[in-house]
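As you look at this complex, bear in mind that one protein chain is not there, while each of the others sits in place.
The block that comes next holds chain A.
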Amino acid sequence: MAMAAALRREGRRLAQPINALQSHSSLISQDQAPHGARSISTQIVRNRMKSVKNIQKITKAMKMVAASKLRAVQTRAENSRGLWQPFTALLGDNPSADVKKNVVVTISSDKGLCGGINSTSVKISRILHKLNSGPDKETKYVLLGEKAKVQLVRDSKKDIELTLTELQKNPLNYTQVSVLADDILKNVEYDALRIVFNKFHSVVSFLPTVSTILSPEVIEKEAEAGGKLGELDSYEIEGGETKSEILQNLADFQFSCVMYNAVLENACSEQGARMSAMDSSSRNAGDMLDRLTLTYNRTRQASITTELIEIISGASALTG
């Protein structure tokens, strides 16, 4: 952006001598040329054009890489949606449960150049924090990915409980996500876990979503309020286990499944956002290249015209 502003300034400065020539005066800008030279140098513009062209090539390549990675993850993300759907059918979705200890799990990427998805996730996490702050209540953060850590460290340092990075070193699999879900469950006390991630709807649309998972005690409490949870008692329990044990197992497994889906969807959204960011970057580079080409041609023609004028006026002065 600074480069574009500098280019615009250059364009204006270079345009002045052309306008001056057109109005038949002999002002020549000496800004870019070394002292004593009579023609305007095109070297600077040429250098800029070369670097902009290189940037355009790089961003085009990054877009292709992101597109191929997206294809690979997309089918897995869509298939993993079936993991949490039975849980929502059984337990319902309770985003408005009022609990004392909230833990916000923010999922973000480790690498940058992916548009605004990490900022939207962090924004939603901050909103959740604000919504759930009150006299007894407290909200803690668990951060996955570097980008969320960097943003939240600025103002919410004391609320961060855990940070996890380097998740995408091996291809994402359920075992890895379940191990980190297990670590989160072991290290953090919670009444409700709110997972914030970007759900992948299509290549151009990623919506930030919050999935809520309640701890077994809170489920018992909410069951009294009726709704889906109140119907849990109508299910028959096999084996020798009690209802609270089953709820405990279900809560663990639900967290692990929802995390797996969330991590995959976020990875998809990251690749999609990177694709569109690199695409708009290539397009901007192309526009900049067009403008620079025009400036270059104008400068070149102006210097040729100047040379011609000098030669002709010199010749006519000699012949008299």
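Going forward, a residue touches a chain if its C-beta (ideal position, glycine included) is under 8 Å from a C-beta of that chain, and two chains touch if they have at least 3 such contacts; residues count from 1.
Rule of thumb we're sticking to: contacts and distances are computed from a predicted model.
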The chain dropped from view, which UniProt name applies: "Proteasome subunit beta", "Integrator complex subunit 9", "ATP synthase subunit epsilon, mitochondrial" or "Eukaryotic translation initiation factor 3 subunit C"? "ATP synthase subunit epsilon, mitochondrial"
In the full complex, which of A:A148, A:A181, A:V210 or A:A223 touches the chain missing from this view? A:A181
Among A:E78, A:E161, A:D191 or A:D279, the residue in touch with the chain that has been omitted: A:E161
Omitted-chain contact residue, chosen from A:S51, A:S68, A:S133 or A:N249: A:N249
Over the whole complex, note the residues of chain A touching the chain we left out. 157-158, 160-167, 169-170, 173-176, 178-183, 185-187, 239-242, 245, 248-249, 252-253, 255-256
